[in-house]
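Of the protein chains in this complex, all but one are displayed in their positions.
Per-chain residue numbering starts at 1, and chain names A, B and C are given in the order in which the chains are listed.
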Amino acid sequence: MRFLLRRLALFVAALAVISILIFMALRVLPGDVASVMAGTDSPPERVAALRSQLGLNKPLIGQYLDWSWALLHGDFGVSTLTGRTISAQVGARVTVTFPLIVMGLLVAVVIGIPLGCASTLAKSGRVRAFLHALAIVGGSIPALWGGSLLILLFGRGIGLVGLFPSQGFPQEGWAAFSRALASLVLPALSVGIIVGSGLMRYTHAALGELLSSGTIDMAMACGMTRTRAVLTVGLRLAMPQLVSVIGLTFAEMITGVMVIENLFNIPGLGQGLISDLGNRDLIAVQGELFMLAAFFLVIGLVVDLLHRALDPRLNDFAERTR
Amino acid sequence: MSVDIQGLSIAIGGVSIVGDVDVHIASHSRVGLIGASGSGKSMIARAMMGLLPTAATLTGSIRYEGDEIVGMDDRALADLRGRYVSMVFQNPGSVLNPVLTVMQQVMLPLALHFNLSTEQRRARATAMLAKVGLNESFGNRLPHQLSGGQQQRVGIATALVGAPKLILADEPTTALDSITQRQIVRLLVSLVDEAGASMLFITHDFSVLAHATENCYVLDSGRVIESGTTRGLLDHPRTPQARQLVHAARKLTLRADSGEDDDVVDHEADAEPSTFETPDSDVVRASPDASAQPATTVRKER
Amino acid sequence: MKGNAEFSNDGLQGAAVDSVPMVRADHVSKRFSRSVDGRQALCDVSLQIKRGESVAIIGGSGSGKSTLVRILLGLETADSGVVEFRGKPVRDKRSPGWRALRRESGLVLQNPFTSLDPRWSVARSVAEPLRVIGIRGHTAVAAAVESALRQVGLEAGRFMTRYPIDLSGGQAQRAAIARAIVAGPALLVADEPMSAIDVAARLQILEAFTALRSARPDMALIMVSHDLGVVRRIAERIIVLHEGCIVESGSTAAILEHPQHAYTQRLIEAASL
Partner (left out) sequence: MTILHSIWARAQGRYALTVISLWIFTALVSSLWTPHSLWATDGYNVWAAPSADHWLGTDGTGADVFSWLMAGSGTNLLIVILTVSVSAVIGLLLIAAMVSGAVMLSGVTVVAVDALISIPTVLIALILAVPLGASIAVIVIACGLGYGLNLARVARPQALLAARSDYVKAAGAAGISPLRVLLTHIVPNAMPTMSVQLSLSAGTAVLAESGLTYMGIGVPSGVPSWGHSLATSVKFINVYPLTVLWPGLIVTAVVVALNLFGDALREAADPVANPALRQVRQRQARPEPAQPRQERS
């Protein structure tokens, strides 16, 4: 129990640190935030109006407290460019990015874990070597290139075999469910394959370690075949590690998603953030960065707690940490 | 169950670990396999259980009651393991499944080989745990919450719960302190005899072997160099390696009487073990031999 | 609880009172860091070890013998009681006697394969303590290492450049002993040096210790073990530890011939062939 409180306390502390980091990043800008946002040649009174609207003339600490207080109420401020509240803007993008991440993770898990097990269990050395090589090459393809290859192969209109749309996302979003889903297939594949090979290598390493431990021998001595022992006992013991690996993969995946969203022109968080950054809509960027950071801190917390729960020795060990 | 091993050779990556070994274990008999570390003794036990590493190559024959097991596929071997042949491992702490409670571990072989209801399995497992001196309260403990001796008792219970006909004990006492060692050996011997099974006991220490087995084979770098009754070997070891093992065992232990050691072992019977309530390990049932001394429980007044 | 002071000094009165004892512990107690039932790892232990004396501390697992040794070496702090090395307290890093104890003590641990750094050659491992006593010159270090290896029966030429992975159990443990004695310590502590290796190798280690006893008569030796048979040839005096308390102590012959306490009797029975 003590561990849980310590971990939660640190989660909140990390959230605070990240918010300060993001806040400072915007304030340390060469020149003043308002003038940058208003555009270089805009008249001074426009800049002054912007300044007061954003409350920039208050001392830094005051600004930070206002912002974080608003954050607690889920109000991420209003984008000066579009006039829409940031939370609405982000809300729309999340409905695109989140399914993409989930589909990507699915592809990664479906590729990674079975092939990871196969590369450990396969009888013939050649199969093991081939799968190992596949994992290394798969993990070395830049997201950008992987995506473009998939477009060239399967993209509708240019690809050899036009199966899936290679660009864009239906205007009406998920209303046109089938078209929306189809447009996410290629992006999910390109993200999933790359992250999947990483998962495959982690699974291979985790299982490999376990094979040499006596626990598999004990399970076999009780009457299990080697394969069954590895798949039941082995996987169960590797579960804590695999969970934290999937958590890590989730974080790695966002890099891929951001690139893929821009490549496939998918209106998700990634593309939105980049365009906001491009047009210097700093308030929007500030809100979006914080939301993403909070999202990943939560993922980290959940993965860490799951890891402890799955491994009885750990939470016992945590109780009596010497 | 009688076991016949003929011309058994094991090699890993081209390096020969065991070379042309012949071993016979009559049913209801306890046979020892002794050799320095690295002599390949554990490898023979693993071969008998089909637990050899995938890179190992095996030739020769191992027959249980006449049925050849070399060449059997893993599925057929798995049906044997835990039902007819079972194994007690050296380091129970690193072998017992860390996420299974004691009860779940002991019930595993039953679940794999017999279709019993959960209650029957639980009852049989509880009875087995009592036999190895672990009462109810140990049922839902996890391996890392047990002492070395208690972990090995769980290992023995798991090996014996399926009433196998052959027990392979691979250095079961090496990781334990001297008092627990003697308790575990006595426990194994009594349970094996009670079940009418036969046992192959592997160790590097003659003093442990003297208590556990009737006859034994001496192994040196993968070859059987000598065999005979354990007592006979202790008194007159022929080969230099056996002599060295006996010499070392003598030097490192006390005589029954603690006079200066001489090479001839006096034959008066071992002092009968009596029941002692020892705080750091659980009550030891007096072994079923006839002349049990009256239980004298002496505890130092605190 | 009867103070067991009388255990610690029986049989000593007769000996000429040496200068200050090499190691002295007075009413040392220590609770398990998170003991559930308040059981004590060490309860009120007192003992004295003179210069050049060889003492065995015997007990089963959980008897607190390793904790006692770590406290005697100042590597662990007792809850209560006093521990002194050559008359100076060694409670922790800041105690006056601690630095001297580090320089003048050698420690041999149980498992030879983990007590040598796998990525260091034998020569470099054995030479490690020399830095602390200021021997840095290449030839001086090499000479000290060679003589230490020779004392434990390892032929310097062959073993100096070997790595632990190429050594047998017996050889690795002897290299660990060489490391413990290379700086000429006044006190050598061996914490169950033989229980992790097989019988044949154990004999080599026993011979190494007996050779050391004769080569360095004025070096005190504390041998911790759970096996009476092993220590019989080494120790002049035996202290039996059971559940953190000294239950019996005396000369080796006395203990082996007339064990008083039931636990000692069981230790003897467990160690007889």
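Of note:
Here is the rule we use: a contact is a pair of C-beta atoms (placed from the backbone, for glycine too) under 8 Å apart; a residue touches a chain by one contact, two chains touch by 3 or more.
Owing to the predicted nature of the structure, the values given are computational and were not obtained by experimental measurement.
Across the complete structure, the visible chains that the omitted chain touches are A, C.
Touching the omitted chain from chain C are residues 73, 75, 99, 102-103, 105-107, 109-111, 114-121, 123, 125, 128-129, 131-132, 142, 146, 150, 153-157, 160-163, 165-166, 176, 179-180, 183, 204. If you put the missing chain back, the residues of chain A touching it would be 6-7, 10-11, 14, 18, 21-22, 25-26, 28-30, 136-137, 139-145, 148-149, 151-152, 157-158, 247-248, 251-252, 254-256, 258-259, 262-263, 270, 273-274, 277-278, 282, 285, 289, 292-293, 296-297, 299-301, 303-304, 321.
Assume only the chains that are shown with their structure count from here on.
Per-chain Cα centroids separate chain A from chain C by 55 Å.
Separation between the centroids of chain A and chain B, computed from CA atoms only, is 52 Å.
For this pair, chain B with chain C, the centres built from the Cα atoms lie 32 Å apart. Considering their complex, residues 49-51, 54, 74-75, 77-79, 81-83, 86-87, 89, 91, 94-99, 108-109, 112-113, 142, 144-145, 158-159, 162 of chain B touch chain A. Remark: chain B residues 36-38, 147-149, 176-182, 204-207, 210, 234, 244-245, 247-256, 258, 265, 270-271, 273, 276, 278-280, 296, 298-300, 302 touch chain C in the complex.
Across the complex, chain B is touched by residues 123, 213-215, 217-228, 233, 236-237, 311-313, 316 of chain A.
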